[in-house]
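With one protein chain held back, the other chains of the complex are shown just where they sit.
Right after this comes subunit A.
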Amino acid sequence: MTNVRQFKPEEPWQAPEGEPIVRIDNVTKRFGAFYAVDDISLNIHQGEFFSLLGSSGCGKTTLLRMLAGFETPTSGHIYIDGQDVTNIPAYERPVNMMFQSYALFPHMNVADNIAFGLKQEGMPRAEREARVAEMLALVQIEPLAKRKPHQLSGGQRQRVALARALAKHPKILLLDEPLGALDKKLREQTQFELVNIQERLGITFIVVTHDQEEAMTMSSRIALMHEGRIEQVDPPRRLYEFPSTRYAAGFIGSVNLFDGYVIQQDDDQVLIQCDEADSQLLVRHSQPLIPGMEVTVALRPEKIRVLNRLEEEAPNQLRGQIKEIAYLGDVSIYHVELPGGKRVQFTQSNIQALAEQPLTWDEEILLGWSANSCGVLTE
């Protein structure tokens, strides 16, 4: 997966002395007996493009709504730019939100929708009109200023919603599934624009999405949420390459999981006995593990290569038979059955698959991978 950021973003979360723009402190939100958000603590820094990723019901929207001020935490505190906003109503918070349904005011035209928040803060007319013009230009909808929302296409409405939410120059922009209502083509194109606008304005964006590709593409960091808790917070690449939990590994992309136990721990690598694959797995890993500990090895399908011959006594090798082949255009996915019955998935780009001897059904093959390209999960 690609990240569209043109430069490597600074990593403010690495600098512990910098005061975060958003500090979420042990926040819990309960609806009756249901914990929508369960004791979450999280720091988000100025200028980040931060994604809350998870499947529906994981609490990501509730967390966003608490940042906006539409829900009050059952316990815990939220600080924005150093100020405790836990009990401050939405209309007094220095944040703005772009709604999933866009929530454009149907009785106002585009320009009035964008000017709405500026009028509320009593901005003088001349300045207000200049700001509206600036916003219309930013999202490239100048000719639509006098249209009513019902006269706009879905993509145009999305731009108006973005312009309206940005008009007040908020400290933080909250976006609830910003691209959810767009079709696939438009969505891909808009991802780039959203990132460009965010980089240009330097405003912190906090995005809620269930679409992992969208989160991977746009974010500086992703918080993966599951059942009201945060599974992992990391930049997209780290989250993909080094998932820390089984859930994280399974949620982002596809993964092969091997259950086993530690048989040998060296300085920078660990050897794991995996009975279901009838093989030994070598993983380069800095996390200290105790021999005998039960762990899971995560291996991405695209990291597996087809070997020509078995290397005696070497780890990270599997023998199996191809059972399924799925052709996806750019890549093909192969399902390989190991002698013990376990299935392993691997992918091969088609430029490679066609150049060599093509793999076919029921073919016996050898698979291998490097110790750098897999990770150990302990939970």
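In the analysis below, a residue touches a chain if its C-beta (ideal position, glycine included) is under 8 Å from a C-beta of that chain, and two chains touch if they have at least 3 such contacts; residues count from 1.
Please note the rule applied: contacts and distances are computed from a predicted model.
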item	value
Among "ABC transporter permease subunit", "Cell division protein FtsX", "Dihydropteroate synthase" or "Multicomponent K+:H+ antiporter subunit C", UniProt-listed name of the chain not shown	"ABC transporter permease subunit"
Hidden-chain contact residue, picked from the options A:Gly117, A:Gly260, A:Pro301 or A:Gly320	A:Gly117
Contacting the left-out chain in the complete assembly, out of A:Asn43, A:Thr61 or A:Asn109	A:Asn109
Per the touch definition above, residue among A:Leu53, A:Ile78, A:Met97 or A:Leu377 touching the missing chain	A:Met97
Listed residues A:Pro89, A:Pro291 or A:Pro339, member touching the removed chain	A:Pro89
Positions on subunit A contacted by the hidden chain, ascending	68-70, 89-92, 95-97, 99, 101, 103-107, 109, 116-117, 120-121, 146, 148, 151, 164-165, 168
